[in-house]
Structures are given as C-alpha cells and as structure tokens.
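Just dropping this structure here.
Excluded from the complex is one protein chain; the other protein chains are retained at their positions.
Going by the order they are written in, the chains are A and B; count residues from 1 in each one.
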Amino acid sequence: MSPMRSVWLSAFVLLGLLAVWEWGVRAAGIPAYTLPAPSLVVQTLAAHWGSLAASWWFTLKVTFGALALACAGGVLIAAVFALSPTLERALFPVAVVLQVTPIVAVAPLILIYVESTTAALLLCAWIVAFFPILSNTVVGLRAVDANLRDLFELYRATPWQRLALLRAPSALPYFMAGLKISGGLSLIGAVTAEMVAGAAGRETGLASRILEASFRTETPKMFAALTLLVATGVLIFWLFNALSRWLLGPWHTSESSRSD
Amino acid sequence: MHKTLIAVALLAAGAAQAQDKVTFATNWKAQAAHGGFYQAVADGTYRKYGLDVTLQQGGPSVNNRPLLPAGRIDFLMTGNLLHSFDNVKNKVPTVVVAAMFQKDPQALMAHPGQGYEKFEALKNAPVAFVAKDGQFSWWQWLKAVHGFKDEALKPYNYNLGPWLANVKSIQQGYSVAEPIYAENQGRFKPVVHLLADHGFSTYSTVIEARTETVKTRPDLVQRFVDASIVGWVNYLYGNRKPANAMMLKDNPEMTEAEIEASVALMKSQGIVDSGEAAKSGIGAMSAARIQDFYGQMVKAGLYKPGDVDLAQVATLQFVNKGVGQDVKTKLGAK
Partner (left out) sequence: MPETDPSPLISLHEVHKRFEPGVQALAGVSLAVHAGEFVALLGPSGCGKSTVLRLVAGLDAPSAGRVDAPALRPGAGPATAFVFQEPTLMPWASVFDNVWLPLRLQGQTHADVAPKVRELLAAVGLSAFERAYPAQLSGGMKMRASIARALVTRPQVLLMDEPFAALDDFTRQKLNADLLQWWQRLQPAALFVTHSVAEAVFLSQRVLVMAARPGRVVATVAVDEPYPRPAAFRHSTAYHTACRALGAALEAAGHEASAA
C-alpha cells in the first residue's frame, strides 16, 4: 500500500471512532461532566486556547528539555562505560536502581529536595528517560564489527578517529532505538512529576491543567488538555521515527526493509 | 395473644423497614472535624434513622468529588462553597443540603518569630505547602484578594516535615487540627491565621447530594441530615469515645489526645455550633449568607456575575428546624 493510501486509511479509522463517540454520547444522553462529546471538547479547546497553548508549550519544554539532557547524559555515560569497564561495573547498578524506582514514589521526594519546581520536573522526566538511551548506547558502542576494529588498528587510527569514525556510527542504530523509547517516556515522566507537584510557579503544564479541571469538575477542559497531551505523544513518536528513517534509512536493516 | 401478634408485627415491620445503604465520602483523612459523622455511625444514630452508612475517607491527593454525580457515592462532604459554585456553573446536578460548620477552619500557619505575626506578611513567604484541593479553591481567592503568588506553592502531602524543616515556609491546615500536630512534633506554638477572619466567609463541611436524590428521595436526605446533626450534638457534648475509636481505626496516625484537643478548639472557636446554628440547630444555612459569599468571590474575580445561579447552589428544606436542640439540652450543654 502506498504511503498516501495508508495515511488516508488511518485518518478514516480515526474519524470513524470519533463519529461513534460523538453519536454514542448524544444517543445515550451522557452528561458533559461525565463524558463530553468530541465536538464539545474541540469547542472547549478553542475557547481556552490561549491558556491551554501556554501550558502545552511548558509541557513541551520540560519533555524535550529532559530528553535533550537524557541524550547528553546517556551518551556521555555510555561513552565512559565503553572506555572503562571498571567504572561500568561499579556504576551500572546505580543506573539500574534509578531505572526501576517508580517515579511516582520518587517525585514527591525530589520536589522537597529541589528548590526550583521546574528543575524538579526536569529531573523527574530525565530519570525516566535516560536509562534506555544509556543501556542501548552502551550495547551499540560495543557492537563494533571485529574486522572493522582490526582494520582501524592496522591503519593506526587514533582513539578519537576510532570513536568518531567507527564506534559512534556503529552505535547509532542502537542509540536511535533507545531514543524512540525515551521520547515517550520523557513525556510520561514530565506528566507524572507535574501531577504530583501541581502548579509550578508562573508556568504550568498540561498535567496541572488536567488536575485543576478535574478538581473543578470541568470535564470538557480535562479532555481538551488530554487531547493536547495525546497529540504530543503522537508527535514525538512520528518525529523520532522520521529521524530514524532519515539517519538510518540508506544503510541499516531496521529501516531499509519496507513492510506492507 | 393479640399483644404478641402486634409485637411480632411491629418487630417484623421494624426489620422490614430495610436499612437504606448510604455512602458518605469525606474530604480528608479521619480527624476530629469529621467527628459528628463518625459518632452517628459508632453510636447507632444512623441506624436508628434507618440508615446503613459507610464512611469513605478522602486524603491530600484524593479527589472524591466526581464520585457524587457519577452515582458512586450518595453524599459528599466538601470544605467550602466554592466547590458547589463550580458544580452549578458546570451544570453538574448536585446541591448543598446542610452546612455543619458555620465557620471555615481553613487556616495558614507559620513558625513564630519569623515575621509572620501579621496576616499581610504571609503572601511573601517563599514556600507555601498547600494540598491539591485547596490549591484549586481557597488559594485562588488568596491570590486574587490578598496577593499570594503561585511561585510559592509546594504540595502538602499530609506530612508536616517539610514545613517544620523550613522556618520561612507557611503551611495550610485546619485551625482545629494542624496547629496541634505542629506543637506535638515541633514543640512550638505556631502562628495561626484563620482565612475566615480575613473575608473567607463560606460555610464549611457542607453535605452535598445529587439533585435527583433530593427530588426523588427527600425523606432519605432528611433522615441523613437529621441523624448527622444529632451525631454532631452527641459528639460535641456527649460521650465521644466510640467515634474516636472508629476514627483512630480509619486513620492510625491520629492520637486520642490530638482529637480531644481538636474538639476543644472547635468549641472555643465556634466552628460548629455558633451564630445561625446556635439558633436554628447545627447545619443551619441562609440564602443571604450564600449570596454574600458569592458576591465577595465575584469581587475577587473568581467568577463573573452571571456564572452561577445561586438558587441551585443549596436547598434550605432540610435544615433550620432546630433538630438536635433537645438532645443538647438533655446532655446539659449550654
């Protein structure tokens, strides 16, 4: 199926589901404060666009900020681990502990210890997002073809040349796999942390708006904010898929096979 | 023979009058401020009025409110009228049927000797610990009328630790509860500012019900309100021990000493049984006061003048009947 056809198909299915939702709510007379119809959600979104857009922007900033830091941290630590197996053996358990501790439990503590709420949110989202990047990149940096390694040694490559021309490109597919996972996790971490924190100074993200709407029984607004969150998740997914295709498409098996 | 028959019939009738199962959700973990309700369960008052009542606790992060319109609970306790205004504004079909507290004990407390002796100083505190429910109700009023800022907000999760550790921070609480814990844990008397003293004139610990319940089963609502009122009278002036024991089971972090201290404060601060309640019985409400409070909230910018149809906020049909006054007299209270 051509790409255009599959886009149309997805759109059709999505619209169909929305239509069923709209019709179902009207036919069953479900009140707006229980389950609002999609048309009402869109209306509410438009009516409160100013403040919701500002919150959306804040959530995006935290999500992508934490993701950037997770990339930096994950890649850096992975490089250190790849260069020093001793350090890796020593510190890897710490990373694992960070990974398995549920963020919902840790977030309240972080909010107490860290002064700035925005910094606390970034930290929470970072903790959730950095591990997949770290573990995947570590594997990738080690997954260098043995013959290529010999080749570089034969031509007396410097350590920097080895890192930039051999290990980094070898690690790229693994890193991208980790990045795709971490993209979604970063959003979840940002939302979870904010649910626990509540308002964050002047700016608040979508999770706070959802909480606020829930406490004030403004269910259509809850759904409007939720729609934006879902849109963000989809955006992240699509963005990193496209990035992976662009970087790996010409040469890596994970992207070159076209499945239909 | 006839007497026995009649007795059996009456007994049967009594048993046949099946207890109505009722769920009542509160807005916090069990504390003295819920005492009257626990009393009515513990000493059998609800049962006497034909009600089998289950009390469902709230908590710092718990939001019981959607459960009422959804039909999962029958009655809901809320802390102030702002919740009811919001409901009516959003066409949620609930209504206030009684107001157990004439005064809202919502307060802010601070460490002594840190410059917070005057209420005006509170807004400059670098950190304010406020739970979710408060953040979206009275905190909005504090921001609009008294200049408090969101930057100071930090979540309050029922743990005074963070506030005790940071001497410059302020903390939400009920004037009849948190200061007691603060004194026990921190060994100092905190500075307490009651929001009601600065213009927050709402009723508190109000009972909400679905409008549908009020319309189709007014008798049930009346019985619940009456039994709750009697429960409060017994709690304040009678033998509290059964209620206290029940609350301690629901909330093991509470102590009996703290509960008793809290009751003393409730009485001395006139939270429950003062003003209209002293005249017309606990739970009293007046349309004038509701209107006045709404007017103040409009002035504060929380609502626009036409937002809320006040007639739908509360119904006075179940209160102001002097219920419980006789019990009070019998207990020898003044």
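Assume a contact is a pair of C-beta atoms (placed from the backbone, for glycine too) under 8 Å apart; a residue touches a chain by one contact, two chains touch by 3 or more.
Just so we're clear, the structure is a prediction, and the values are computed from it rather than from any experiment.
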(message) In the complete complex, the chain left out here touches which of the visible ones?
(response) A
(request) Specify the residue from the set A:Thr101, A:Ser116 or A:Gln161 that touches the hidden chain. (result) A:Gln161
(message) Considering the complete complex, identify which of A:Ala19, A:Leu76 or A:Leu151 is in touch with the unshown chain.
(response) A:Leu151
(request) Kindly state which of the options A:Gly29, A:Gly50, A:Pro159 or A:Pro250 is in contact with the chain not pictured. (result) A:Pro250
(request) Name every residue on chain A in touch with the hidden partner chain. (result) 145, 147-148, 150-157, 161, 165-166, 169, 172, 250-253, 256
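Please note the rule applied: only the chains that are shown with their structure count from here on.
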(request) Go ahead and note the Å separation of the Cα centroids belonging to chain A and chain B. (result) 42
(message) Using the touch definition from the top, list the residues of chain A that touch chain B in their complex.
(response) 31-34, 108, 111-112, 117, 196-199, 201-202, 204, 211-212, 214-219
(message) Quick check: in the complex, which residue numbers of chain B touch chain A?
(response) 63, 65-66, 69-70, 86-87, 90-93, 132-133, 135-137, 150-151, 153-155, 157, 162
